[in-house]
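Only one protein chain is missing; all other protein chains are in place.
Then we have chain A:
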Amino acid sequence: MNKILEKKVLAPTLKQIVVNAPLIARKAKAGQFVILRVHERGERFPLTIADYDREKGTITLIFQEVGASTKLLGNLEVGDVILDLVGPLGKATKHPHAKRVVCIGGGVGVAPVYPEAKELYENGVEVISIIGARNKDLLFYVDEMKKVSKELYITTDDGSAGRKGFVTDALKDLILSGMEIDCVIAIGPMPMMKAVSNLTKEYGIYTIVSLNSLMVDGTGMCGGCRVTIGNEVKFACIDGPAFEAHSIDFDEQMRRLRMYQEEEKLVDCKCGEAEKNVEN
């Protein structure tokens, strides 16, 4: 179990792995995630289930190497085993009845938005997609997204591919073109989700985002992932991670994500190399 079967480097710090995880693959739905531990002394951290194959019993994870834990995972090769892997966690995203949905993925957020787009497409919903990245080297899943979308728009910060600008620029164009949009699903960095939410709020378009709050257990046990939505406090891991966007306190979420910035720098991510877990 938990053996890495395939590995692809999508961009220098962006990796995709396919993992043998039959129990998780059997149950996974769009919007759900797993929690992993890659090292004996390692932390527990969440990644979205970007894809799954129920027959083969595998799940696909796509991750950006941003710190120790994701680097340790990135160091694993085909044949290596993930020490601990638990899921599927969180609720499946509840899609509203809609004829046309705009799916927006920013940065590594394309990974979690893909299963949403795919599920909508399979249910006969018209999907319009916007994917954004800093530059063209960081773009991935363009073909996969194309397959499930009626139209696909690309934006890059530097204009090296698609339209120069942000995903919100492309979204605003669509809105101003008079397109009828029943729902927007936006997943990416917190500031991007906030910007999309602000825009769609202005036009009264129902919007779903998926929060990447700090998590420990992922089962509702620690409360570390709490998020203020309107007057209520929810736990992102069991009540979400997907929520209706317009009343989320995004500033609180961004602030909470910075909680351990100093401590995170101190962890040495080389420690795992000598002691990988090989399936016996």
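To be clear about the criterion, a residue touches a chain if its C-beta (ideal position, glycine included) is under 8 Å from a C-beta of that chain, and two chains touch if they have at least 3 such contacts; residues count from 1.
Operating definition for what follows: contacts and distances are computed from a predicted model.
Q: What protein name does the UniProt record of the undisplayed chain give, "Iron ABC transporter permease", "Sulfide dehydrogenase (Flavoprotein) subunit SudA", "Phosphoribosylformylglycinamidine synthase subunit PurQ" or "Peptide/nickel transport system ATP-binding protein"?
A: The record for the missing subunit names the protein "Sulfide dehydrogenase (Flavoprotein) subunit SudA".
Q: One chain isn't shown here. Among A:Lys7, A:Lys27, A:Arg100 or A:Arg163, which residue touches it?
A: A:Lys27
Q: Of the residues A:Ile4, A:Leu85 or A:Val101, I need the one that contacts the missing chain.
A: Residue touching the chain left out of view: A:Leu85.
Q: Among A:Leu5, A:Val142, A:Leu174 or A:Cys222, which one touches the chain that has been omitted from the display?
A: Only one listed residue reaches the unshown chain, and that is A:Cys222.
Q: In the complete complex, the non-displayed chain touches which residues of chain A?
A: Its contact residues with the unshown chain are 23-24, 27, 37, 39, 41-44, 68-69, 83-89, 216-217, 219-224, 226-228, 233, 238, 252, 255-256, 258-260, 263-264, 266-268.
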